[in-house]
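Note that one protein chain is taken out, while the other chains of the complex remain in position.
Order as written gives the chain letters A and B; numbering starts at 1 within each chain.
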Amino acid sequence: MSMPREESLLEVRDLGKYFGRTVGCESVSFDLWPGEVLGVVGESGSGKSTLLKCLSAQTAPDRGIVRYRLRDEDLCDVHALSEARQRMLMRTDWGIVHQNPRDGLRFGISAGANVGERLIAVGARHYGNIRTEVTDWLQRVEMEQSRMDDLPGTFSGGMQQRLQIARNLVTQPRLVFMDEPTSGLDVSVQARLLDLIRTLVGTLRIACIVVTHDLGVVRLLTHRLMVMRGGRVVEQGLTDQVLDDPQHPYTQLLVSSILPV
Amino acid sequence: MYVAVKGGERAIENAHKLLAEERRGDPATPEIALSQIDEQLSLAVDRVMTEGSLYDRALAALAIKQARGDLIEAIFLLRAYRTTLTRFGASDPIDTAKMTIRRRISATYKDLPGGQVLGPTFDYTHRLLDFSLADEAAPALAAEVPAEPGSAMPRVADLLNQEGLIEEEAPGEDAAVGDVTRNAMTLPANRDVRLQLLARGDEGFVLALGYSTQRGYGRNHPFAGEIRLGEVAVEFTPPELGFPVTIGEITVTECQMINQFKGSAERPPQFTRGYGISFGHCERKTMAMANVDRALRADDLGEEVTAPAQDEEFVLYHCDNVEASGFVQHLKLPHYVDFQSELDIVRRLRADFEARRTGEAAE
Partner (left out) sequence: MSGVASAAGGKTLAGYNFAYLDEQTKRMIRSAILTAVAIPGHQIPFGSREMPLPYGWGTGGIQVTASIIGADDTLKVIDQGADDTTNAVSIRRFFSKTAGVRTTESTREATIIQTRHRIPEAPLAEGQILVYQVPIPEPLRWLEPREVETRKMHALSEYGPMHVQLYEQIATFGRIAATYDYPVMVHGRYLMRPSPIPKFDNPKMDRNPALQLFGAGREKRIYAVPPYTSVKSLDFDDHPFSVESWEHCCGLCGAGASYLDEIVIDDKGGRMFVCSDTDFCTQRQAQGFRGPLNSEAAE
């Protein structure tokens, strides 16, 4: 866990999103520091996915502000950036790992091209160098190099998630959003993937916001935790603290409903 | 010794002569007159006028004759002529409520002011080949002259509107109506542009798309609120006069489809509209057009866009048969330069492949 001596990477204030009269999320405020992994838990409909979409500039919020510290140290209002700069941010300094690999990968191009695309997008024009870097990243996510030119559709679900991670991390982002990155996978595959994410995120000091309904994922991966219900944050704190000594009745219910990790 | 193929000029001349001969057919058969086409193949004339965007029966008949009955070719001929015509201005919108009705049916009301008027329709004929028509002197059947149609024939959509059950037609903005024959379409397209493109659109394509909406690809639960066929006056307001003058009368078919809409936070549940119109009598086309028009409004009405008929870009870019026919058939043009490039690369790749394989075998 990082010390708040540094400047924050992301500042969120009073964020709200509504669908007609339905609350998507409301009154969400928090800071995120470089290298910090924040978990957002709640059952489906709690607003955690809406929150993630607002934070990652995929949806415009109805109120509140999301500020991100660019590499030049300036804090910018993410939603006030031009579309060009938002798109640039998304393919350089940010990463998004989707729950469904179809949303995060291009299934019409090879695994290697999926990873290489982000390098090309930021200007890489040497085929050999791109190949080398892609090979390196496939190794880091423990994928077989021999499958580099195969289409993503030929991989298992777990491998597709690894590929998504490689595609996101190849440009060395400072902030990665993850939406239920391990759901839909077998338990043993999940465990290995979580271990991999933890190692990579730790060594590269990447800040992460992980949305999940799975307290096991939270326990393994995150430093800090927000519990959401009905679009609002009902409790937040250090992950171990919240899980071991939940204060809010809803958190207590959540924690008691799972087997001890 | 090889001599490169020459003689494009002569080949074309000859092809034109052959075409003229084929068009004429056996000279022993009397030449078909334009009036015969106009009078006896009138629905073909109607379609050519509609998709050719030019209301001129004689020119449409000429186009059909010249095209040897190939209607898409005839539409093409008519369009190519139309584009050279001077544009004096735009007429005032025609008022179909004031139509002199020849046919008017509604599937939503058993009876309604003005009544149901069946008019000239294939609908209830048995599709049995009528061999008496093969006889060139088939007797003409005199139709019963209909009783003077009721003077008031309000449009069904207007009746529903009195109760607020159907959406108000969005009032026309003051901005000039788009013209797809003069300006490139921009996306998203406004409804005026969409309707123009659909009205000019290929009957077969629009029919298939309209059909698909009834089979679950973008369901819009249509009811044929009203189909009316008849004559309307065309009025033009010359700027120097400042009041409308009637410049003629045209036959049109109009279809108002009524569709369900569940309502939203801002809007109470009410029926929505799909609209179709054509020159002459093109009933199938106008009904299909109305289905597609409604499907294309999915985005405006906050419905999920999932089906081809709801996809504005897909529908509008592919509905024009003159564009489609030209581009599909351009594949007949020589492509041997490009093909040569492809030959070259395939040979190289095969050579690479062979070299790799021999190399591997040698190891």
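The rule we apply is simple: contacts are C-beta pairs under 8 Å (C-beta built on N, C-alpha and C of every residue); 3 or more make two chains touch, one makes a residue touch a chain.
As the structure is a prediction and not an experimental result, all values here were calculated from the model.
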Among B:12, B:58 or B:177, the residue in touch with the chain that has been omitted: B:12
Absent-chain contact - pick from B:36, B:83 or B:246: B:83
Candidates B:110, B:127, B:215 or B:330 - the one touching the absent chain: B:330
From A:28, A:41 or A:130, residue that would touch the chain that is not displayed: A:130
Where the missing chain touches subunit A, by residue: 83-84, 87, 109-110, 112-113, 116-117, 120-121, 125-128, 130-131, 148-149
Interface residues of subunit B (partner: the chain not displayed): 1-2, 4, 6-9, 11-12, 76, 79-80, 82-84, 86, 181-188, 313, 317, 322-323, 325-330, 333-338, 340-345, 348-349, 352
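Rule of thumb we're sticking to: only the chains that are shown with their structure count from here on.
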Inter-chain centre distance, subunit A versus subunit B - centres from mean C-alpha coordinates, in Å: 50
